[in-house]
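Data first, discussion second: the structure below is written as structure tokens.
One protein chain is absent from this view; the other protein chains keep their places.
Here is subunit A:
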Amino acid sequence: MPQPSSPSIAALSLADLPGRDVAVRHLRHPGRWISGGIVVLLLALIGHAFAVGQIQWLVVGQFLTAGVIITGFGWTLLISACALVLGVALGFAFGIMRLSENPILRFAAWLYVWIFRGTPVLLQLLIWFNIALVFPRLYIPGLVDERMVDVVTPFVAAVLGLGVNEGSYLTEVVRGGIGSVDSGQKEAAHTLGMTPGQTMRRIILPQTLRLILPVLGNSAIGMLKFSSLAATIAMGEMLNAAQRIYFINGAVIELLFVCAVWYLAGTTILSIGQYYLERHFGRDAATATSERRWFRGWARRPAVEGEA
């Protein structure tokens, strides 16, 4: 087909218009092919560099399923889960307090966020771990009377440190989530005669949960990684276990890579879980969270599954 030498829209006369079934030729995108090629090349170079670098891949494979590492990863999961539960509980408690009519409750919640969001989490972990220096005994009349070092084990310190810190972030998230539930929802509940507690539990919080679910997913993923900080307070989680091994056998990078593999596996599973959780809770399409397809290839089923 001959190309017009100087394409001018004005020069096309009505008599020359094609029929209604005229074919359409799409633009080519050579830029996409070139940039794609460059990225593939770079990835190959990086892959090659690591393949020929001074890493004993056999050692990586060998320690990937070593008992100490698996046990460590178990602790990592346990710390993360406990700290997340604590963080979410504190986040909801203080988030609701932040919106209280009572100025003292509001202030207490503000203070909590100010302190625990305003200091590094590593520092907080160290303080919890050494809390026995301040309070040698934990004494609650009739309930507990023990030495603090026996109560605040490295595990407890890790859960407290990570959970209380996470709670301070989630407080603000919950506050924002509650605030963005339409005030008409509350009014409707009131006119039905629902008490403030019933309104919060049955109307406001379920909708808040939907709104903040993506953030909670990110918290879970973040928590899994932050739990590695517990290695610094002698908690035998995965990173700490890896360190103890490479102090002996010197295979530093190999063991760090082993950790990387496990962390990636964990965060990947959490991401998938988050996707399905959001899709489930996004059922009423009131929130568009299920539209955030992180990995489009995984599940293509529609977010709204029609009316049951």
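To be clear about the criterion, contacts are C-beta pairs under 8 Å (C-beta built on N, C-alpha and C of every residue); 3 or more make two chains touch, one makes a residue touch a chain; residues count from 1.
Rule of thumb we're sticking to: contacts and distances are computed from a predicted model.
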Missing subunit (named according to UniProt) among the choices "Amino acid ABC transporter ATP-binding protein", "NADH-quinone oxidoreductase subunit K", "Tryptophan synthase alpha chain" or "Cytochrome c biogenesis protein ResB": "Amino acid ABC transporter ATP-binding protein"
Residue, one of A:G61, A:P120, A:P136 or A:P206, that touches the chain absent here: A:P206
Residue among A:G53, A:G67 or A:G193 touching the omitted chain: A:G193
Residues belonging to subunit A that touch the chain removed from view: 182, 184-185, 187-196, 198, 202-203, 206-207, 210, 283-286, 307-308
